[in-house]
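A single protein chain has been omitted from the complex, and every remaining protein chain is retained in its original position.
Chain IDs A and B follow the sequence of writing; residue 1 opens each chain.
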Amino acid sequence: MSNHRILNTRTPRVDAADKATGKALYTDDLKRPCLLTGAILHSPLAHARILNIDTSRAEKLSGVRAVVTHREAGTTPYGVSPARYDETVFCHDKVRYVGDEIAAVAAIDLDTALEATSLIKVDFEELPTVLDGRTAMDEGQPQLHEMYKNNICAQVHWHFGDIEKGRHESHLIRTDRLSSKMQDAAFLEPQSILAETSSSGNLTMWSSTQAPHYIQRTLAMALNIPLHKVRVIKPAVGGGFGPKASCSSAELATCLLAIKTGQPVKLTFDREQVFLHSRARHQFFHTMTTGVKKDGSLAFLEHECVLDGGAYASFGIATIYYSGSLLGGPYRLKNMKYDGHRVVTNKPACGAQRGHGAVIARALFEVQLDRIAEELGMDPIELRLKNVMEAGETTCNELFVSSFGMREALEAVRDSAAWKKKRSSGGKTRRDGKGIGAACGFFVSGAGYPIYRSRTYHCTVVTKVDEVGGGVTVSSGAADIGQGSDTVLAMITAEELGLSLDEVRVLSGDSSLSVDLGAYSSRTTLMTGHACREAALDVKKQILEAVAGMLEIPSETLDLRDGQVVSLAGELDFSKIRKEYLQEHKGFSDLPDAPQLTFAEASRIAFLELGTIIGTGKYRPPPLGGSFKGAKVGTSPAFGCSAQIAEVTVDLKTGEITVGHITGAHDCGYAINVTQVEGQMQGSMMMGMGEALMEQIIYDNKGRIVNANLAEYKIPTALDMPHLDAIIIESNEPSGPYGAKEVGEGAIMPVIPSILNAIYDATGVRIDELPVTPERLIAALRSKNDKREADA
Amino acid sequence: MILPRFDVLVPETVDEACAMLSDHADEGVRLLAGGTDLLVDLRRPIIPQHVPRCDGCPTHPEGRVLSTTECAPSDTDPLMASGGSIRTALEDPRHAAPAYLVSLHKLDQLRGIERLADGGMRIGALTSISEIERSPDVREGWTALAEGADSLGSPLVRNRGTLGGNIANARPAADMAVPTIALGGTLTLRGSSGTRNIPAKDFPRGPGLSVIKQDEILTDIHYPPPVPYSGSAYYKLANRKALEISTVGVAVWLTLKEPGGPVADVQVALGAAGPVPILAESVRGVLIGKVPNEETLLRAARAAAGDSRPIDDHRGSAWYRVQMVEQLTLRLLRAVLKRIQEGQ
Partner (left out) sequence: MKKIVSVTVNGVLHELAVEPRRTLLELLRENLGLTGTKKGCGIGDCGTCTVLLDGVATFSCLTLAIQADGCSVETVEGLARDGKLSRLQQAFVDHGAIQCGFCSPGMLMTATELLRRSNNPNEQDIRRAISGNLCRCTGYQKIVEAIKAASEDTL
């Protein structure tokens, strides 16, 4: 289907060889002379007033170079959204969760730094805790923050269309619930930071981050340093998935220590600290009431939820919006009411994690659709097909879907998994332990607005041609965190300039290279890809104009293909250029002798004619969304959509669940790199499956995490994961480069509900609490049997 | 992970190792075999007031204590009250931050699977779990032990972990200890004052506590010869298919008087169903002398469930575990009978 040379292929990633040989450098691999090691003092208590912090003994410990607390850091509030700056670098008046940062130390080695932290004496006055998100808003509960009355950090109240009208139109109405637990992104590389200052006061910080630009801004703001003197660099990153998209106290502390000591300081999280920091998946409590007409078309959705987001806002103000807004699609829904509350509790703060606030909400809605299908006697996929939107439509909450392969995705999974054959007939009989379930999903392709209120471009790209000719360097602040954005930028540039990937260098993840909002909300391919293409075309134009000028022909007659300049209007006499090039390169061995003018010659001559050739590209979405409060959150220039089928086998006596196969179809608009798109889909399936069946943060009654390690916080192993089939749907998104849009997060949406629906098919029970562990399943089966006996 | 400062002694003989254990008893000395448990236990926590989890603790099922003052021995559990508690171990810096580790890695004489003249088997305590997993002899004659090895951790853990380490750690969920008990294994403990053999079932005293003396080393484990018409099996129930500590583990060993005949002997051992691996003695009364049919097996399984004393913890509730003991015992009894039948 593709008429492109490099795009839409399975080109290996540009960084794969370095990662396969151990050459790729992650933050903890970096070294600096005179490097100090940092350590953080974390609060052992979930809620307490700080009466006094005595650092004197720590400061006196031999090998300690600096001890910092709020006294050195100041108390400038920061956070993720300017509307909710509720954090300070270090706690000054209170600690609000076990793990809250109180102080930091820089010392000659880790041992000394840790010992120093244990010598810092903090006097606490313990306060009663709030640990249950469901009761955090009740009157009389301890308040975590002055600014959050009743512990409500954010709330959303929307009413689109007319719910009452929807009720009247409904033939069938049902109410269902689903709750989850706080979960962790469990990326394999713990956060790591290396900060260093120059003698002129420039601060450089390397960090395992997803968003150098946002982090640069927060560092400058919180530490009161001019923005232009702060530089954030992202080395290779071992996974992000959301929690690394915002500035952490650890990053601020490490920079502060570097400033204070005048030496470079490195601080790497222990795995336990990754859990203490969290900024991962909120805990969700959803209740949905949905009505459908007799023919199965949706009449209304009334949705209420409470999100437990731990002690600080982090991304939570966006999360609470996403939970509601992304149910506006992929089905036609005229009437939607949403009331959401995001509360704070004395637990590590939650933020954005793959799929953000929409994942558990989508799970409940898709399970509910299945229940509706069952009651109506309709096939669940047919019910969905009946309701899907088409490209060009707008949701009731004013999200415009410019391209939409939802129908194609549903049909693809239905046909590929032999859904009709395997599905038990009529929906009434349950197979003994074997089930198959389906679900859909819907997600943004890049947030429509930046986190801070601004009309800034979301990204810029600067592409420079080597003055010596032959290669180009693409500079971008974009963050390749494993999703492969560097490869995408290289492919786009190579495609437009007719080059091979070896001729394109990508420099990225450095805030000084260009502005890029970072790898979050699945924006990079659509937005940075767009800017990259623009920059490549800019460079191409300049090169061809220089060549055309020298040869005195119109530049429209020239093109760049396969490493050469080709003429679209007959023979090209470029002897002048070749002569000069050969003259310049006397003594060189691999000189051009082809009958065509090479890119190396053309780019070299362009420099000689015009000076350094630099192309720039930029992207910012047009104004999007409605005018109601919070309309901007959930907007996007494009929306991805997915459908999935999961097959499970359940041991009805032990509750053990084995997922046998997952088939997913995702509309990514256009797959720039086919292998990478499949990889994102498969990775999403893994995370979704883990969240459905085994992932949960467990707290004790003192707010301490019981399972802060990868043995007890369970993510699927290779033996748990089944065969994963990824089907790519291409709906050709008009606002995406070459039609491309997201895949990084949208593909997680259908995973949990397709597994839950499959479990229902296999067992006849619905579980309304995640994760569905074997014990939870047995308890549900038991109570179903007890109920049946009682009813008999 | 940050380890406390310790010195590492590397003995070349077992006697040397025992001597090191008694010489340094006052300063704190612990044995290092594979290290997959010890080095994790010794690490300093990020929040200094937190001490590492202690598995199977009946009073702190959530597996973590803030300080040793929170941990008190249970008066109701005879095993716990009888001779010590986790608290003692935690309070004792010689245990939590020993001055010496005695690393056994040079003691090749403690490695190896040896078939004995009488048909029994002796396995050196330092034999890796992987080696046991791959041994055709073990799989054929002492299947439950091979299945324990199959299910333990992951290949990486199995490459490093040792049979002796798994048993000596005395954790109630130990995937090698539970089958060893069902198979009637005997442990050889060697100390400065001599050698003694004790049945594997008598070794653990509480979660992480055993009868081993300060200067003793577990050197090898002896398994009795397979008897005719016998078989064994082990099943580990957990959430994931690798890297898990079991929610419940059951090992069954059974022998018939003759094919199709009554049960001559049976042992069912339960893991993660009490503060130590539990030998479900009640099963014997139900099965021995009876020709096993579905109804008898069900009664036997219920008897095993009745013998179990699991707790609620973050891996599972007691309610669930009791049911699973019954379910798994039933299935394993059926499986072993089938194996015996097919073996004829």
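Definition applied: a contact is a pair of C-beta atoms (placed from the backbone, for glycine too) under 8 Å apart; a residue touches a chain by one contact, two chains touch by 3 or more.
Everything numeric here is computed off the predicted structure, so don't read it as measured data.
**Q** Return the single residue from A:21, A:199 or A:589 that touches the missing chain.
**A** A:21
**Q** Check the options B:93, B:112, B:155 or B:228 and report the residue that touches the missing chain.
**A** Of these options, the touching residue for the absent chain is B:155.
**Q** Looking at A:287, A:567, A:596 or A:717, which makes contact with the chain not pictured?
**A** Of all options in A:287, A:567, A:596 or A:717, contact with the hidden chain holds for A:717.
**Q** Taking the full complex into account, find the residue in A:13, A:279 or A:384 that is in contact with the omitted chain.
**A** A:13
**Q** What residue numbers in chain A mark contact with the hidden partner chain?
**A** Chain A touches the chain not shown through residues 10, 12-13, 15-26, 28-29, 31, 185-190, 236-239, 241, 268, 270-271, 481-484, 675-676, 678-679, 682-687, 709-711, 715, 717-719, 721, 723-724.
**Q** Would you write out the residues of chain B that touch the absent chain, in ascending order?
**A** 1, 3-8, 10, 32, 34-36, 39-40, 43, 101, 103, 105, 130, 153-157, 159-160, 241-243
Definition applied: only the chains that are shown with their structure count from here on.
**Q** Please tell me the distance, in whole Å, between the geometric centres of chain A and chain B computed from their C-alpha atoms.
**A** Distance between chain centres, rounded to whole Å: 43 Å.
**Q** Considering only the defined contacts, which chain B positions touch chain A in the complex?
**A** So the residues of chain B touching chain A come out as 1-2, 44-50, 53, 62-64, 66, 154, 237, 239-245, 247, 314-317, 320, 323-324, 327-328.
**Q** For chain A, which residues count as touching chain B in their complex?
**A** 42-44, 98-99, 110-111, 114, 117-118, 270, 272-273, 276, 653-654, 656, 693-694, 698, 700, 702, 704, 706-707, 711-712, 714, 716-720, 773-775, 778-779
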